[in-house]
Each structure stands twice: as C-alpha cells, then as structure tokens.
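Take a look at chain A:
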Amino acid sequence: MSENIKADKVLDLKGLPCPMPIVKISKGIKEVEINQVIQAITTDPGSLTDFPAWARTNGHEILDTIQGDDTITFYIKRVK
Partner candidate 1 sequence: MDTLNYIILVPMVYLSSAIFIAGMIYRITSIFKKPVLTIPLRIYPEKNPVWLYTLIDTFLMPQVFKAKPVMWYFLIIFHGSVFLLIIGHIELIQMFDIFQIIEHDVFLGKGFIGLSLFVSLLYFLFRRFTPQAKHLSVLEDYILLTLLLMTVILGSEMDWARTWFGFQEMTVEDYQTYLKSLLFFKPDISDVTYSGHSFMLVFHVFFANLFIMFFPFSKMMHAIFTIPLNKIRRG
Partner candidate 2 sequence: METDLREDLLKAFEGKLNQTITMYLETCSRCGICTDSCHVYKSMPRPEYSPAARAEVIRKLYKKYFKFQGKLLPALGEARSFDDTTLDDLNRAAYSCTGCRRCMTHCPFGIDTQQIMSIAKLMLVVAKEEPEILSMLADVSISKGESIDMIKQGFIDGLKRLEKDVVKKWKLEAGQIPIPTEVQGADILYVALAGAHSIIPAAAVFNAAKENWTLSFFEAVNFGAFVGDPAKTKLIMDRIINEAKKLNVKEVCICECGTAFRVLKQMSGKQPFKVSSITQVHERYIKENKIKVAKNQFNGVITYHDPCQIARNGGVMDEPRFILSQLTDEFIDMAKRAENNYCCGGGGGLVAMGEDSHDFRMKSAKVKADQVKATNASLLVTACENCHSQLSDLNKYYNMGVEVKFLSSMVADALIHD
C-alpha cells in the first residue's frame, strides 16, 4: 500500500534520543497542510507504541507503518 502513498515531507528521526522523535514529528506535522502526508523514519522500537498514541491524542492518522530491517517508516496524515 505504501507505494501508493505520496509523502509531502520526509523526516529522518533515526537514532534520536528520547523524546526527540515525538517532539520533531509534532513540529513537522505543523509544517504541512491539512490532508498532506509526512513520512517519518525512525530506529526506535518504542516509536511503534509512541506514534499511535501520539496520533490518537493529537487527532492525526497513521496511514501505514512499515518495519524494515533496520528502520521503521510511518506515513502520517495531518488531519487538523
């Protein structure tokens, strides 16, 4: 499915210390328009629980989560 998703912005969040991935994605999402999509790439296993919880509390939508060998990629749509 992810091949069909076009990201409007890419955030590289690999290897960042706590809590920078969430801090940066919160900033990043404000830099795209509503309904645009951010692609965020991390190495944190914790982001697999953090990002869904973040999306839920902030009302955004995770379109897809892809776990690669070394990285995790999220596609997140700004909803509001």
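To be clear about the criterion, a residue touches a chain if its C-beta (ideal position, glycine included) is under 8 Å from a C-beta of that chain, and two chains touch if they have at least 3 such contacts; residues count from 1.
On how the list was made: all candidates are chains of the complex that A comes from, given by their letters.
Computed from a predicted structure; not experimentally measured.
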* Asked: Looking at this complex, which candidate touches chain A: 1 or 2?
  -> 2
* Write out the stretch or stretches of chain A touching candidate 2 in their complex. => 15-24, 26-27, 43-50, 52-54, 56-58, 65, 67, 69-70, 72
